[in-house]
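All protein chains of the complex are present and in place, except for one that has been dropped.
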Amino acid sequence: MEKKTLLPYLLILPAFAYLMFFVGYPLVQALYLAFTKNGAFSLETLRRTVSDYYFWSALKYTLALAAVIVPIQLGLAIVLALLVNKAFKGKDMVIYALVIPLTISDVAAGLIWYSMLSPYGFLNKVLMNIGLISQPIYFFGYQYRSREFLAIVLAEVWRATSIVFVIILAGLQMISREYLEAAEVFGASYWTKLRRIVLPMLKPSIQSALIIRTLFAMQIFGIVWILAGRDIPVLAGEGFYQLTEIKDYGVASVYALIIAGLSILLGALYIKFLKAEYLEVSR
Amino acid sequence: MVEVKLDRITKRFGNFEAVKELTLDIKDGEFLVLLGPSGCGKTTTLRMIAGLETPTEGRIYFGDRDVTYLPPKDRNISMVFQSYAVWPHMKVYDNIAFPLKVKKYPENEIKERVKWAAELLQIEELLDRYPAQLSGGQRQRVAVARAIVVEPDVLLMDEPLSNLDAKLRVAMRAEIKKLQTKLKVTTIYVTHDQVEAMTMGDRIAVMNQGRLLQVGPPTEVYLKPNSLFVATFIGAPEMNIVDATVVENDGLFLEGDGFKIPLPDDFREILESYIGKDVLLGVRPEHMTVKGVSTLEHVTRTAEIEGIVDFIEALGTDTIVHAKVGGNIIKIKLPGHIPLPVGEKIKIEIDLDNIHVFDRDTEKAII
Partner (left out) sequence: MRDETKYALKKTAFYFVIFTAVAWILIPIIVAFLYGFTTKTDYYNPDIIIPHSYTTKYVHTILFTLGAWEGIKNSVIVATLTIIISFILGIPAGYSIAKFIFPGRDMIKLSIVALRMFPIPVMAIPLIVLYIRLHLADTLLGVALAHTAMTLPFVVLITSNIFGSVSKEYEEAAMVFGLTRLGSFIKITLPLALPGLAAAAMFTFVMSWNEVFVASVLTLNHRTLPAQILSIMAGSSGGAAPDYYKFAAAFIMTLPAMLFIFFARKYLVTMWGITLK
């Protein structure tokens, strides 16, 4: 009899323990690497990290990229999801096409956009051939840092909007058609329906999407590395550099911890400010 | 408060014709019930009146206005949906206030009207709650309150009571009817429940397979059904239907398996063309009685047939006697508790002014 009630827990145990280990251990280890020196608590590694020129740039750029990219993605995804939610010919193929970027790694996405934006890339060739420009627009290279920023934004929006799109579309499909018909019957125009019914009912999905996107934006790495290298430092990139080139495990750990800390902070803020009260009450 | 005219509206979904050339006039202030089984097209018709579907053919008028292609929001209508469609993310107050807010009523008038509607539906204490905190019956009241708060030209209801439990349904029936009488708003009410239709409607429109079969006040539809379908759909227990032949044999008779019913002479004129032909005979259970144990009130002419008691349904207030007549089983409704023994030979008296004869092929009523 006792064995029976333990069974569910036993089945979950391996997975749970595995995850706890792979999350718990690195966390503890990272704290150790970051905050000890010669076995004793020390803030020296922290100081070393913070005094590096690249650190503040990395922090700034990571946050800046997120602040620009995430809202654009959210807006685009909502527009696309609303459009795609009707029935029309070819709907399934369109959804597949819009979702392809989910299958593309950030490194591949970086390479693809390089082909679009390089001096001999698609964009430049088209613009030159229709006569809008006479010289190619340079997007890459240290002196074109602001353009590199733009390139990264373009590539990331292209790549990761699909994730937000899928989440929002799923949320949209869960809104029962009768809620919208009732609004129509009582006089609501398309925009009123959108504002008062659809968007409020999408709040949970928007919250999920924002949390996921922002958290991953804190970890942005491959795409920046490919398109701009260290011209545009980012937290994950610097951590990677410190680990693999400088071999300073302590500093790398600090970067990792800062990413984690920012993620938790932003996640908590989203949860607090995007609460949907109507989902929490019960009879 | 307007008149609604449906002029030969047809709705096709691909090859399927859901509504076939429906023509119906609904009077100003009337409570009209669209009655029929699932899939008969009544909900589709309602949705076309609402503007949620567009007719494939035909036109819809509200008074003088042709609203056929007008979107719902421009028709000045209200609707109570089968699943209520009370928005979960808005409090009860905001749900009810929505139609007013959309039409840009001033704030204080909104407050007044919401209060008025909530009081009418007895949900004033619930105004500050979310729908998730309410029971099904309470949510239904919110849906109704929301529908009456603005003064619509037409009020539409799509089976609003079907999701309630039986007791609540009976109570709400009366409330809705009283409400409508008070507000005098043209109301179109869809249901498959013929008891609802009979108790609530000023007129009932019976539909089947996309067609309108009969329209009339409840008593007319009940006592003078124009077709086999209407006759058997309305009334519980169902009208008895048996095969019979019109026979001329020194008098007019309806002859069938186990019975021969003599008909008075004034029936001859109507049945003239059917002499010698097979028809369907229909009699409602309450228009018959068992001689010796019960009587029919207010009857002038009767006929008698013989039968054997097969089964007794004792309902407390009434008794349904299942009697074998030839190869048919006939149900007779008797007031009170009359436990006749199974196998007993009985004489069944039939009220001749309430028999119905149907053409076997067209299923239309001859009498």
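As written, the chain order gives the labels A and B, with residue 1 at the start of each chain.
Going forward, a residue touches a chain if its C-beta (ideal position, glycine included) is under 8 Å from a C-beta of that chain, and two chains touch if they have at least 3 such contacts.
As the structure is a prediction and not an experimental result, all values here were calculated from the model.
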Omitted chain - touching chains that are shown: A
Residue in contact with the excluded chain [from A:Thr49, A:Gln73 or A:Gln219]: A:Gln219
Residue of A:Val68, A:Val84 or A:Ile175 touching the missing chain in the full complex: A:Val84
Identified contact with the non-displayed chain, of A:Ile69, A:Ala183, A:Val198 or A:Ala252: A:Ala252
Touching residue (missing chain; options A:Ile69, A:Ala160, A:Val185 or A:Ile211): A:Ile211
Residues of subunit A in contact with the chain not shown: 5, 7-9, 11-12, 14-16, 18-19, 22-23, 25-30, 32-33, 80, 83-84, 88, 92, 94-108, 111-116, 118, 120-122, 124-126, 128-129, 136, 140-142, 148, 158, 163, 166-167, 169-171, 173-174, 204-205, 208-209, 211-212, 215, 218-219, 221-222, 225-231, 235-236, 239-240, 243-244, 249, 252-253, 255-257, 259-260, 263, 267
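Rule of thumb we're sticking to: only the chains that are shown with their structure count from here on.
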Centre-to-centre distance between subunit B and subunit A (centres being mean Cα positions), rounded to whole Å: 58
Complex interface listing, subunit A residues touching subunit B: 176, 178-179, 181-189, 192, 196-197, 200-201, 203, 276-279, 281-283
Residue ranges of subunit B touching subunit A (in the complex, touch as defined): 50-52, 71-73, 77-79, 81, 83, 85, 87-90, 98-99, 102-103, 129-135, 146, 150, 156
